[in-house]
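Excluded from the complex is one protein chain; the other protein chains are retained at their positions.
Chain naming follows the written order as A and B, and within any one chain the residues start at number 1.
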Amino acid sequence: MREIYLSGYNNFVLPFMLGMIFVLSWCIIGAIRVILQLPKEDRKRFFMSLVNPKIMLKNIRDWFCDCLFHVKLWKRNKLLGYMHSSIAFGWFMIIVIGHIEVFLYTPERVHQIWYPIFFRYFVAVTESTMKGSFFFFLMDFFLLVILSGITLAIIKRVRSRLFGMRRTTRASITDLIGLYALWSIFPLRLLAEGFTADISGGSFLTKSLNGVLHSFLSDHMNMLPTWWAYSIALGIFMCILPFSRYMHIPAEILLIPMRNAGIKVRHARKGFAKLQVYSCPSCGVCIDACPMGAVKANIKDTTVYLNRQIKRYNEKRIEEISDKCLLCGKCTALCPVGVEGDRMRIAQRSIRKYNLSPDYSNIDENMLLERCNKFVSSTNNDVSSTQNQKVLYFAGCMTALTPVISKSTQSVLQKAGIKFEMMDKDGGICCGRPMLMAGRKEQAEEMVAKNTAIIKASGADTLLLSCPICYKIFKEKYHLEGIEVIHHTEFFDRLINEGRLSIKGSDTRFVYHDPCELGRGCGVYEEPRRVIGRAGVLVEADKNGKESICCGGSLGSLTLSFERRKALTENALNNLTVASPDVIATACPLCRSTFNRYSDRPVKDIAEIIDEATRRKNR
Amino acid sequence: MFGFRISPSSAINLDNVSRDRFSELCRIEPDALRCMACGSCSATCPAAEFSGMSVRKVLLYLQRGKEEEAFKIMNNCMLCGKCTMVCPRGINTRHLLLTICRIYEKEDRR
Partner (left out) sequence: MKEIVVIIGGGIAGLEAASQLLKLGYTPIIVEKSGQLGGHVAQWNRLFPDMTPAKDLVSDLIASSKDANIFLNAEISFINRLKDNYNVMLSNGISIISRYILFTTGFRLFEAQKKEEYGYGIYNQVITNADLEHWFNTGKDDRINGKEIKSIGFVHCVGSRDEKARNSQCSKVCCITAIKQAIEMKEKFPDAEIYCFYMDLRLFGKKFEDFYIKAQRDHGIHFIRGRVSEVSENIDGNVIVKAEDTLLGKPIKVTLNLLVLMSGMVCNPDSTRSASMLSLPIDSDGFLKSSDNVMHITSSPRNGIYYAGACTGPKTVPETLAEARSAVLEIHSRIIGQQK
């Protein structure tokens, strides 16, 4: 290789350099701001994680898997995955190989950052460098890969359904500018390199294009405008990047190590929350995920629009969007970059001022404790109870309104010979989760403290819960050392495995609805299914597990009125009944009563199903 | 013991009650007008035992200009949502309560 121009510079690199300097300084300043906005202990935790080899290894893996290969999107839809990873990985490889070329052939130019980008303009191929044809081939190959991705992106713009997406985001103006700039970068690069391929060398793509171009445009003077165009496209893209959704590219690089360091959203707008907002690629996966999407008017209330409104400081819309959400967590579970739609919304709720300062100091926990510290031994003599386990059963507020669940649970406990006591048979203190969901953390903590005192003083060693809403907060926010917190589905599964409950199956077909707070909230998917499988035939819903659709009754939403939830429930029921089950099984009192209102077939809690299945045997 | 004391009348004079803030509340949460005072919310409320909390009463107090009383009983609300679950008129009581807390400024309370 030899250089054509002594200076190694041409004016056309200016747009690129302008964009590059702008975007680099923007990102560096942004990153420093985000890090400075973190609370002190979080910042420390973040820096510590960077020297932890285990976390660093995970960071590197995540950078490759998430940023370059888009593994999560591959799992959703192959075409969508290919589209994203071809552009991201292809571009990455072109930059890497471009630098390798510079290192190999013109090492003295390394410090000129535009040089690797416009390498082909500045050099001419020589006899000796035909060895470089390997790199030439690679460069053309990855350019082709990117171009195929761009072609798919253009098709997706018109027909998103092909990519497994029913609905996509409506792009903002800056997004559109960025999009068109991005689309034009690589065809322009191909054109520019095509013009110069006979001088600078090239491979199957650029070389053949060069042949075609020279058949009607022989003047080398034509090449300069195309390089200018290429540089301008890059410059526009980089200048618009901080104001468009493409900001997710640099933001995600920082988001991954922060997430791996275990940093949580603590402030509604600053620090990690800000980073999440900028990491949102506006891909619209959350639009299809959102259970509220059953009603078209709700589409604009999905996480992608929340992020967009936060960027625009549109307080009115931020409030509407964050108050309406059911907090089912499905957008968080499916988000390819890991934006936590539910946590973000709770954070938005928490900065709102209310003129009420609840005070729970008048609540007498001793009186409540008096009601629940007499553990009664089971009257069932068939089961020899060797263990001295003391189970405290906290049915929860919602279960008080679906008494069949607490009655069945107690009946099962009796049959298994468990020594138990009910914590809230005559009313109790709310677990605090609904308060937390409303963004009122301090008040929730007061309730947590009251309940903790009662549970610890009761002398129980196991806390059994029927309601997944309670279960989540008891697992995450309560500090009950030495007391096991367990949901009734898990507890029954254990009792069956230990042989303390004998169950007779039937040929009833059950479909299991994963309650949001139990499945996505606490990661309990297997135990309920195992338990149901013992009592009958388990069939699956269309969308299940991590993708289960919220029943619509969630306490998460503050503003969704009763009537407006109906369509959501009906949509969820349609999803559940695809395999025409006889009974809809669930493990949440709220899901049970919500479904029961509109369902055409029986809706039962797992506790009821197990109670019936144990009764069958006794007959 | 049976003497007369000079104390403010406990009677409500509707002529002196301002309806501005309640109208504002109804604009944001029209459900405020749907209550038929059945008492389901108060009966199921876990906080009622401690503070006499009752959404029904809060709404009535506000409509009768007794804002201080309304806020006194709201102090123990845990936002648990049981009242929303039982309300036969389908009132979104949680949002109603939060909206009340935002509209009625502390210093304005009588």
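Throughout what follows, a contact is a pair of C-beta atoms (placed from the backbone, for glycine too) under 8 Å apart; a residue touches a chain by one contact, two chains touch by 3 or more.
None of the values given here were measured: they were computed from a predicted structure.
Chemist: Of the residues A:403, A:459, A:505 or A:533, I need the one that contacts the missing chain.
Modeler: Of the listed residues, the one touching the omitted chain is A:403.
Chemist: Can you say which of A:260, A:593 or A:614 touches the chain missing from this structure?
Modeler: Touches the omitted chain: A:593.
Chemist: List the subunit A residues touching the unshown chain?
Modeler: Looking at subunit A, the ones touching the missing chain are residues 400-404, 407, 425, 562-563, 592-593, 596-597.
Chemist: What is the set of subunit B residues that contact the non-displayed chain in the whole complex?
Modeler: 36-45, 48-49, 52, 54, 56-57, 85-90
We take it that only the chains that are shown with their structure count from here on.
Chemist: Quick check: how many Å separate the C-alpha centres of subunit A and subunit B?
Modeler: 39
Chemist: With touch defined as at the start, can you tell me which subunit A residues reach subunit B in the complex?
Modeler: My answer: residues 323, 352-360, 362-364, 397-398, 400-401, 427-430, 432, 434-435, 438, 440, 443, 447, 555, 558-563, 590, 593.
Chemist: Residue numbers of subunit B touching subunit A in their complex, please.
Modeler: 31, 44, 46, 49-51, 71, 74-82, 84-86, 90-92, 94-95, 98, 101-102, 104-106
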